[in-house]
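With one protein chain withheld, the remaining protein chains of the complex are depicted in position.
Chain lettering (A, B and C) follows the sequence in which the chains are written, and residue indices restart at 1 in each chain.
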Amino acid sequence: MSTTSDQRQLSFKEKLRDVIFGYDTPAGKTFDLILILVITLSVLALVLDSVEVIHQQYRLQLFALEWLFTCAFTVEYGLRIYSSEKPRQYIFSFYGIIDLLSILPSYIALLFPPVNFLVVVRILRVLRVFRVLKLFRYIGEANFLWSAIYNGRRKIFIFMFTVINLIVVFGTMMFVIEGPENGFTNIPSSIYWAIVTITTVGYGDIVPQTALGQTIAAIAMISGYAIIAVPTGIIGAELMQEFRRGDTLKRIESHIVCPHCGLKGHDVAANFCQGCGGRLE
Amino acid sequence: MSTTSDQRQLSFKEKLRDVIFGYDTPAGKTFDLILILVITLSVLALVLDSVEVIHQQYRLQLFALEWLFTCAFTVEYGLRIYSSEKPRQYIFSFYGIIDLLSILPSYIALLFPPVNFLVVVRILRVLRVFRVLKLFRYIGEANFLWSAIYNGRRKIFIFMFTVINLIVVFGTMMFVIEGPENGFTNIPSSIYWAIVTITTVGYGDIVPQTALGQTIAAIAMISGYAIIAVPTGIIGAELMQEFRRGDTLKRIESHIVCPHCGLKGHDVAANFCQGCGGRLE
Amino acid sequence: MSTTSDQRQLSFKEKLRDVIFGYDTPAGKTFDLILILVITLSVLALVLDSVEVIHQQYRLQLFALEWLFTCAFTVEYGLRIYSSEKPRQYIFSFYGIIDLLSILPSYIALLFPPVNFLVVVRILRVLRVFRVLKLFRYIGEANFLWSAIYNGRRKIFIFMFTVINLIVVFGTMMFVIEGPENGFTNIPSSIYWAIVTITTVGYGDIVPQTALGQTIAAIAMISGYAIIAVPTGIIGAELMQEFRRGDTLKRIESHIVCPHCGLKGHDVAANFCQGCGGRLE
Partner (left out) sequence: MSTTSDQRQLSFKEKLRDVIFGYDTPAGKTFDLILILVITLSVLALVLDSVEVIHQQYRLQLFALEWLFTCAFTVEYGLRIYSSEKPRQYIFSFYGIIDLLSILPSYIALLFPPVNFLVVVRILRVLRVFRVLKLFRYIGEANFLWSAIYNGRRKIFIFMFTVINLIVVFGTMMFVIEGPENGFTNIPSSIYWAIVTITTVGYGDIVPQTALGQTIAAIAMISGYAIIAVPTGIIGAELMQEFRRGDTLKRIESHIVCPHCGLKGHDVAANFCQGCGGRLE
């Protein structure tokens, strides 16, 4: 196990790991960029394949492409398992499962007659592109955004909770007022209407006909219109908090350095270092 | 009245109160969680019952379920009155009325032929779930949100006032310009159109046909689109104020005082006074 | 001119002015509340009168009401001119013109056969209700909001300018791509479509049919969806600035009062008064 050949094999594994999982080396970056390109192309092929005209004219080419992508992704999946430090951990990680789901449907389609919903599973490949965030140092910003949303999660939960209750109450009211004769066939479809209305989507496939129904609908619309202000305010305020916490406070406080002990983060008005008591110039 | 039996009864009442109204004890938490489950199920039953196919196939089961829920809620209502310290206050509180309204319709439906609007009253059960906020310590966040909305209430009132006036003026203009022949049958229905448009819902059931009408509609849309910025800004700014008030002021005021020169406002991590350089304890 | 009778007349005029224009005395408040009620009723009468069924059944009553309101408003208008310090200034002020416009149409309708657009002029009565803002001390908040919008006016102008240019470019593109055969009959109506789409109203009366048209439409939608973030951010940030300027800074700084000279507005960390140099406790 500790022979030179084993060491060489290990170092090859490590190199491979750097290329496949890493994004610091030029090879790792190139690999990720190629991967993103291939994923985008494979998703595009799936999307185009669903168009009847294209499907009939380029049936064979698209079939070949699909298998080319599946093979490439299978090899990549194998290499990822082989090169990862803890294969089991990778396999059951979020991206590990997504990676498996993006190749599995093609093999299942071989055994069974083509099942339609497999297209959805295949399209999940699109989620693999999120790895790109790591590539371009966007991950810090994503964390920033995420922590703003995470800190506001309880406020957002309360907001969502209130909206869902509003939707149920409005939906039921409209079912009773308008009734099946005006398209509000049952409470679930009335709740669907309420969601379409409160989110201001407004398809117009179900529309109130009676004066009372239109009045209730008007109240629902204005509620929806006003309520959107709440989550927006929450995210904005939480983001500001994040800025205050991480970025600005640090910048304001750290522009004076103690010449004796090198401590940073003094107040603008400070004469003496708060760490060693030495005079600041 | 001050016998041992009475004391025992009181302590039972108190225990019951802790379980039913409280949410600190494990029993209280379990009770609340079960209640939420039962409420959700009862609302779900009502919603499904409105679907014609389900209603005809599961008529008896849904009827039985409804009575099961009604009985459970009746018992719960009785116990709440019995165990509350001030029964009268509970009965006329917001939740007391909601609790009563969620059982009353079933009994009324026994006496009278089923009245349709009772479904709405029954669905108000959904509001009972708001008790859950207490359970998960979300109440602080809800207060936070509420106080932001409360502090901005006058600004929001002015905004709503302006929007409603805009709606009335736009609605009337469109009635005069488009007229009944283009679907704007009267001012109320034109106001309904204005609400649908300004809130950006846009059903498309009433749509301007003339060039002038479309121009006015375009102005109304852009107004609605721009105006939504106002309440959002209000809530965001008020939330920020809340953050500042609670969080920052505390940080500013809780500073350390120098024992040598009496300077206040030192950093929490400071060892030496930043004014005179003296040691802080 | 300086006789006792003249003085008495003047003081009656002043009393009247306090009642009609003022909102500090109980009489002034009562007058304003009654006025709001009458305005609301008169607008309601106009709105209801436009409903065919109501118009035919209550023709006479509504006609009588309209004249009752017109007479009341005429008397009020007369008294306002009579009692105001500078009648000319009142007559040509915003509210003076609105007051005149709310009575004029009824008299014009006597001379000429009823002209339809006079309804719009009459409905402007609704604007008179804005006086209510003065009544409930909402005027400060309205100024607050207004100054936030005013400070952000240039940013909002740039935003609007960009949106309008986007709308013209998108509208023209769709006219060329979709053409008259798909409902985009000319550039003005294509611009109307672009406004309906970018403001996310989405009536669905004009809808792209070609693949290219739907792609451009999708880009327009996402632009509109993302762009709304800009004015919202502007208003929110300007409101925060207003808070910072007026409210909080003052509160933070003014909680220490000098016992020697009474100067407020010291820093939290101050030991000595910055006005007289006296020691602060």
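For this structure, a couple of remarks:
Convention: contacts are C-beta pairs under 8 Å (C-beta built on N, C-alpha and C of every residue); 3 or more make two chains touch, one makes a residue touch a chain.
Just so we're clear, the structure is a prediction, and the values are computed from it rather than from any experiment.
Here one chain is not drawn; of A:Leu33, A:Val51 or A:Cys261, the residue touching it is A:Val51. The missing chain, though absent from the display, is touched by one residue of A:Val19, A:Ile235 or A:Cys258; that residue is A:Ile235.
Among C:Tyr23, C:Phe69 or C:Tyr203, only C:Tyr203 touches the chain left out of the display. Looking at chain C, the residues touching the absent chain are 154-155, 157-159, 161, 165, 168-169, 172-173, 175-176, 179-180, 185-188, 191, 197, 200-204, 207, 211, 214-215, 217-218, 221-222, 224-226, 228-230, 232-234, 236-237, 240-241, 265-267, 269-279.
Touching residues on chain B toward the chain that is not drawn are 200-204, 232-233, 236, 240, 261, 263, 275-276. On the side of chain A, touch with the chain left out of the figure occurs at residues 43, 46-48, 50-52, 116-117, 119-120, 123-124, 126-127, 129-130, 133, 138, 141-142, 144-145, 148-149, 156, 160, 163, 188-189, 191-192, 195-196, 198-205, 228, 231-232, 234-240, 242-243, 247-248, 252, 267-271.
One rule holds in what follows: only the chains that are shown with their structure count from here on.
Same-residue interface: chain A and chain C share over half of the residue numbers found at their contact. Chain centres defined as mean CA positions place B nearest to the mean of all protein CA atoms. Chain A and chain B, compared by their mean Cα positions, are separated by 29 Å. Chain A and chain C, compared by their mean Cα positions, are separated by 41 Å. For chain B, the set of residues that touch two or more other chains comprises 188, 191, 200-204, 228, 232, 234, 236-237, 240, 265.
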